[in-house]
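With one protein chain removed, the remaining protein chains of the complex are shown where they sit.
Let's turn to chain A:
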Amino acid sequence: MAKKIFMKNDILYFFTQIKFNLKNAYALQKSFWVGVVSMVLNNTSFFIMWLLFMHATGPINGWTSIDVFGMLGVAMFCFGVCHAFFYGVRDLPEFVLRGSFDSVLLAPVNSFLKLSGSSFSVTAYGDLLMGLGVMIFYGVYAHFSLYSIILFIISVILGCIVFVCIRLLCSLVVFFIHDGEVISTQIFEIFLRPGLYPGAIFPGKLKIFCMTIVPTLITSAVPIDVVKIKSISFLIFIFMITLVWIFFTYFMFKISVRRYESGNFLR
């Protein structure tokens, strides 16, 4: 534990990886923008669908169409951050099955950061940019005060952290189940889907379940709830849950990596 988890050089290495990933993707400029625009189109469908739902139902539990709009923006931003900067985490099962995880372990940098930047998704930038745009629009439309802006930014950061943790935990399945690539995707979908439903339609117990045991709402509806109720204690509660998930992910990562056998594609 005496080791420094994130050293300065590791972080610099991580950002260099991202810079080169972006440069590589931008070399095929047309393909890059087609990917980004197609993801924006893809995301627009969720806005249309839930806005039509809210049009039919009217406000539910104090949530209006614009809150659902903001919630989807948060969900897209968290998804975008995870897949734009930590895409290697998603590709971990592929690395393990191919045996190329060796290069991650042998590199003289932090394994998690090395892994995160080792792969890249162009379309995630569509999610990232759209999510950011929608969140800014939501903040302006809802006339956020400075206090609300701070609460919102902190809760969105916590959402991004939880998202990366869950993405990594789902990928770690591959260390325990042979050919776990598809299984990892299925488990991740179970986590992802509830976050795309408006936070307003969750009954109390289910909402708590989806904030703690399957913390999907932290990556979508919780930042909206935080600015709506402006409760610092609620934010601290979310912070504590995030801490639990960070530690759990850290220990699971350590345990899982120990199970890796070099070149295990020969199994």
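Just so we're on the same page, contacts are C-beta pairs under 8 Å (C-beta built on N, C-alpha and C of every residue); 3 or more make two chains touch, one makes a residue touch a chain; residues count from 1.
Criterion: contacts and distances are computed from a predicted model.
The subunit not displayed here is recorded in UniProt as "ABC-2 type transporter domain-containing protein", chosen from "ABC-2 type transporter domain-containing protein", "Heavy metal binding domain-containing protein", "WD40 repeat protein" or "Fimbrial assembly protein". The hidden chain makes contact, of the residues A:Ile66, A:Leu132, A:Ile183 or A:Val257, with A:Ile183. From the set A:Ser38, A:Ser231 or A:Ser262, the residue in touch with the chain omitted from the display is A:Ser38, counting the whole complex. Those residues of chain A that touch the chain absent from the view are 31, 34-35, 37-39, 41-42, 44-45, 48-50, 52-53, 55-58, 60-61, 177, 179, 182-183, 186-187, 189-190, 193-194, 196-197, 201-203, 206.
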